[in-house]
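Contents: one structure, followed by commentary.
Note that one protein chain of the assembly has been removed; the remaining protein chains are unaltered in position.
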Amino acid sequence: MRLSIEPTTDPGDYEFVHRIRVRFAETDAMGIVHHSRYLPYLEETRVEFLRRIDRPYDVMRAEGLDFAVLEAFVRYRSPLRFDDVVHVHLRVGSISRTTFQIGYLLTVVDDARPAATAVTVHAAVTSTGRPTRLPAWMLELG
Amino acid sequence: MRLSIEPTTDPGDYEFVHRIRVRFAETDAMGIVHHSRYLPYLEETRVEFLRRIDRPYDVMRAEGLDFAVLEAFVRYRSPLRFDDVVHVHLRVGSISRTTFQIGYLLTVVDDARPAATAVTVHAAVTSTGRPTRLPAWMLELG
Amino acid sequence: MRLSIEPTTDPGDYEFVHRIRVRFAETDAMGIVHHSRYLPYLEETRVEFLRRIDRPYDVMRAEGLDFAVLEAFVRYRSPLRFDDVVHVHLRVGSISRTTFQIGYLLTVVDDARPAATAVTVHAAVTSTGRPTRLPAWMLELG
Partner (left out) sequence: MRLSIEPTTDPGDYEFVHRIRVRFAETDAMGIVHHSRYLPYLEETRVEFLRRIDRPYDVMRAEGLDFAVLEAFVRYRSPLRFDDVVHVHLRVGSISRTTFQIGYLLTVVDDARPAATAVTVHAAVTSTGRPTRLPAWMLELG
């Protein structure tokens, strides 16, 4: 396991936040958001973070750089429900020459309740999927 | 609307059947399978049908032929639930030089209840997405 | 088939519009949005439409009223891709005492290209799934 950061439940520890509203299609027969549906929330937030720092993911992909997911970890703290408005907080964690980690905190806006924390570990790959070094601008985020 | 066939609820009208078991991840907060989840069931059944007639879809795609979805129609007749075993019946409908239609009937195995009927309309496209003529073997299925 | 309306490609024919951005998780190996992923876009737009007319769906559900999906039809006109910003236009179509139809037009904001048209047919049901009459405010939308 490479993931080494432990995301906190304090929104102040995060550098970026993205707002999502839970779709009905994301719920399951327990009446809550299915646990697999959190990963696309994290991904959407990474994409918006890259746009915010002027590194839009579609431009990166057009230039032949992609970020593969090496590992993903989610801790489910309290359920999300249909129509909940969720803040996904993001911070860049530890960065090496070929991989980087992102930490996340999901909070429900209505009651500021921490719903989940998560970590994803990524590697830079070329468009054919071969590992490559992280771009300089990425290293500087660390 | 190109779709012109009206699928029946008689399994005897269909030439192929594929068995699927409902995953928990496919249910929603109404306790039933979400209506969007039927389309992957139909797709999986098309893939198994092509394999059965010795036209595996991955070989077709490697040869530069793909089947785009032009239209999809589903009529939901009675709900599917978690762990239901479902028979997806398939028949090839009307075929023109560039498009073909597939009809489907979903039945729940336990009680032979018709759960849904559906139609998809497809066109042959090249790997870059340009329309092309249907292959000869496809025309012969009509 | 109950669906009887044919949605146009003129945004001026629609009474409501909702903006969606395509997630990477919604694409498939053809590099485009998977055809099953349009149905959650339509559903999210219905939910936002109900909120706009002051009939939030979660309140309706808490009051024991739900809208089951009886039929769904999508015509795929041109592909959606990762990160596309999409306008989902909605209009209420034909309404009977127990069912109503909704028409949709999806356009890509960058080039105003019509990406898809769609129709969904719904029935009012109680929380146990039994058919019931449409509420008066719904009949007045017709």
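Per-chain residue numbering starts at 1, and chain names A, B and C are given in the order in which the chains are listed.
The rule we apply is simple: contacts are C-beta pairs under 8 Å (C-beta built on N, C-alpha and C of every residue); 3 or more make two chains touch, one makes a residue touch a chain.
Computed from a predicted structure; not experimentally measured.
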Only one of C:H34, C:R75, C:H89 or C:H122 touches the unshown chain, namely C:H34
Given the contact definition stated above, which residue among A:V69, A:V109 or A:L139 touches the chain not shown here?
-> A:V69
In the full complex, which residues of subunit A touch the absent chain?
-> 1, 3, 6, 30, 35-37, 39-40, 43, 66, 68-76, 79, 129
List the subunit B residues touching the unshown chain?
-> 23-26, 39-40, 43-44, 47, 56-58, 82-83
Go through subunit C and note every residue touching the omitted chain.
-> 24-25, 27-29, 31-32, 34, 36, 81-82
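The criterion applied here is as follows: only the chains that are shown with their structure count from here on.
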Which chain's mean C-alpha position is the greatest distance from subunit B's?
-> A
Distance from the CA centroid of subunit B to that of subunit C, rounded to the nearest Å?
-> 22
Centre distance in Å when subunit A and subunit C are each reduced to the mean of their C-alpha atoms = 29
Mean-CA-position distance for subunit B and subunit A (Å) = 34
Among all residues of subunit A, those touching at least two other chains are 24-25, 82
